[in-house]
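All protein chains but one are shown at their positions in the complex.
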Amino acid sequence: MESGMIISNVGLVGDYFKVTFYAPEICATARPGHFVHMKIARADDLILRRPFSICNISPSSGELEVIYKVVGAGTRVLSTLREGEVCDLLGPLGKPFGRPAPDEFPVAIAGGYGSAALYMLTREAKCGGAALLGARTREDILLADAYRTAGFEVAVATDDGSEGHMGLVTDLVDDVLLRHHDKKLRFYACGPTPMLMAVCRLMLDRGYPDAEVSLDHLMCCGVGACFACVVKIKADNPDGYYYARTCSEGPVFKVKDVYLEK
Amino acid sequence: MESGMIISNVGLVGDYFKVTFYAPEICATARPGHFVHMKIARADDLILRRPFSICNISPSSGELEVIYKVVGAGTRVLSTLREGEVCDLLGPLGKPFGRPAPDEFPVAIAGGYGSAALYMLTREAKCGGAALLGARTREDILLADAYRTAGFEVAVATDDGSEGHMGLVTDLVDDVLLRHHDKKLRFYACGPTPMLMAVCRLMLDRGYPDAEVSLDHLMCCGVGACFACVVKIKADNPDGYYYARTCSEGPVFKVKDVYLEK
Amino acid sequence: MADLATDLGRIKLKNPVMTASGTFGYGAEYHKFYDIAELGAVVVKGIAPFPSHGNPTPRVAETACGMLNAIGLQGPGIDRFLHDEHYLPFLRTTGATVIVNIWGRTIGDYAEVARRLEADKEGIAALEINISCPNVKAGGIAFGTDKNLAAEVVSAVREATTLPLITKLSPNVSRIGEFAAAVEAAGSDMISLINTLTGMAIDIEKMRFKLANRTGGLSGPAVKPVAVRMVYEAAQAVKVPVIGMGGIATGADAVEFLLAGARAVAVGTATFGDPYAPLKVIRGINDYLDRHGIGAVSEIIGKVK
Partner (left out) sequence: MADLATDLGRIKLKNPVMTASGTFGYGAEYHKFYDIAELGAVVVKGIAPFPSHGNPTPRVAETACGMLNAIGLQGPGIDRFLHDEHYLPFLRTTGATVIVNIWGRTIGDYAEVARRLEADKEGIAALEINISCPNVKAGGIAFGTDKNLAAEVVSAVREATTLPLITKLSPNVSRIGEFAAAVEAAGSDMISLINTLTGMAIDIEKMRFKLANRTGGLSGPAVKPVAVRMVYEAAQAVKVPVIGMGGIATGADAVEFLLAGARAVAVGTATFGDPYAPLKVIRGINDYLDRHGIGAVSEIIGKVK
């Protein structure tokens, strides 16, 4: 548990903000896919923490970045906090993404804030990668330039066609498979649940059962104690599944392990 | 109802703070003894407003001052608010003090924040007055210089004798009666309830049944609708009293009307 | 602008937002802020056959997202209510839809106050029978937590008046549906709920109860989840209209109750924080309907099942 002092908190695009904390302890061990569980300062009527993926860290300066979208009461208060205010952070929490091997070419499939959740992969990729970014509209695309600067090629899909492919981000996968058929591809995905379920089916179909998805689920304790955040994971029992805790057994799961409803 | 924008919010002495709002509508009609009922910004888990006496106004600039002591959750949050934040204010509320006639010499008897609650009297006094200020200790004495600047003579009593008379502020009354026996005295009091009950008895005894006390009581609606804030006021019924609402029938009552428990 | 009119059987309201008894005085206090005839209905503080002091002070204590009150039904009594210019005569001048909340220490008290109101019923739209006030020793909560007594009170009032009757239920019971059904069977035309949950707070520094009455009734946003659940259960259990309340502060809160099956709602504690809360709730419901392209509030009632 660390007291994260806010260094800056600024609007990005649309309803997205970026908050930067001074949180050296968490920075010291954070990896892609980890999240922090945040007690939002001043929001005294909200008793629960909020989970946010760690978007970027600077272990040398102790700075930790989170990109968040204002969607409800907590994120609304968060967006009003100023430099110098302190949010208590638990983290890094969860099981992170598998580290890409030196010969692997990581492909990040992102919807919405998933782009932020996957961004740390650029730190662990040895020789580039690809980022497939999906959003509703042009303004909601996050971090495209940052991915490019980090050496990733970027492809975009928007629901309204205002930028890139008009349609689903999963539509972009086959093109990557085609263009990079010579590479050892490793897939990572984060975004809204329906998108991730589509990713699971696609990856199984295309022969990537070890692709990893980071599942976003309502959380409460964040440390495995309350069983609020569960998702169905395949199990060797009559029902074929058990409820695994995304906070402690996840949020990252392999697509082959996710139990898909018929 | 007015949105009071905070112009400044600064520590005074001890646990006392002064907050200045821009609230021109309330300033336009506020009189000594009036209060504002404040929804403290950011304190989302506190559902009730807090009543505070209006300490000073500047109708020309629309500035309204409240002096408050940090005693609990609401005043604690209030003390962290900064310039530019907005607290919703209801006011001016309550029945104010009677206006001193041109030939009357007002005497303010204050305990604790009562000194702030009575300060506006200096605006209505035509030729000076006296302020008797009681406090626990020297540092808790509020506004002594301000009263002097406004042309009031000031006498102080502290529980620990660190300044002025060691003892109760009511002990100072007889000296005023003696020194100003030639004047038409008019008494006003505000402070903790036990002190005010002592003031009632003393004033009745010394022949000032029309002396006025501003009673501080737990409030809820602030406008007479809920019957939370009641005090016993004499009535012509078998019990000898009825429960009057301090927010709307008070907070200022004449000492002859206050029902004193045996 | 959606159609907000609400049908409560024998009475129709221009919109579904009422005030909760005991939180809106007798209307005059808030008529200074706005025209109270804009509200669906004004429910006044509880009236008994006799005047009453109420409880000793302190009478309220703030709690996390809520408050406790033990006002103890201070009130002018039926005589002054009918004839003193501050009460019913004033309300008649406003044109507001007025609902009179009634209480007593005995079943006879309830019948008596109902009879008196029946005799002078001009400008009264309905009576709300409070069998659920936790702050009055004799009567009150005992009626509200005993199905047979509750039904007896309703029957007695039913005989005393032809006015539409609302029975206000206590949430301090295990199976609210059974209470709703019991008072429906006894002749109540509507049901309102929830009254307050019995609670307590202790001042640990002074080592004494925060309320002179020891216990008080919990209200405000803190109780909303309990209230929504009980409104849902009551609406499943009876055919008569249900009026929902408990922690409503915004249009969104009100919509939650409407979706759960309430045909109208009441705003209580929220008015203390914001005198305009009832008006804002009306506006909020309208905005919600407009945003969802729904033409009439009646279309969303009981929609979540």
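Note that the chains take the letters A, B and C in the order they are written out, and that residue 1 is the start of every chain.
The rule we apply is simple: contacts are C-beta pairs under 8 Å (C-beta built on N, C-alpha and C of every residue); 3 or more make two chains touch, one makes a residue touch a chain.
Not measured: the values here are computed from a predicted model.
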The listed residue (A:12, A:86, A:177 or A:220) that touches the chain absent from the view is A:220
In the whole complex, of C:27, C:66 or C:275, the residue touching the missing chain would be C:66
Touching the hidden chain, out of C:113, C:165 or C:223, is C:223
Missing-chain contact, candidates C:6, C:21, C:74 or C:145, resolves to C:145
Which of C:33, C:50 or C:209 touches the missing chain? It is C:209
Listed in rising order, the chain A residues that touch the chain left out are 1, 39, 45-49, 88, 90, 217-218, 220-228, 230-231, 239, 242-243, 248
Contacts from chain C to the absent chain lie at residues 63-66, 68, 145, 172-175, 197-202, 204, 207-209, 215-216, 218, 220-226, 228-229, 232, 247, 252, 255-256, 259-260, 288, 303-304
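Throughout what follows, only the chains that are shown with their structure count from here on.
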Whole-Å distance, C-alpha centre of chain A to that of chain B, is 56
Rounded to the nearest Å, the gap between Cα centres of chain A and chain C is 47
In chain B, the residues touching two or more other chains are 45
Where chain C touches two or more other chains at once, the residues are 64-65, 221
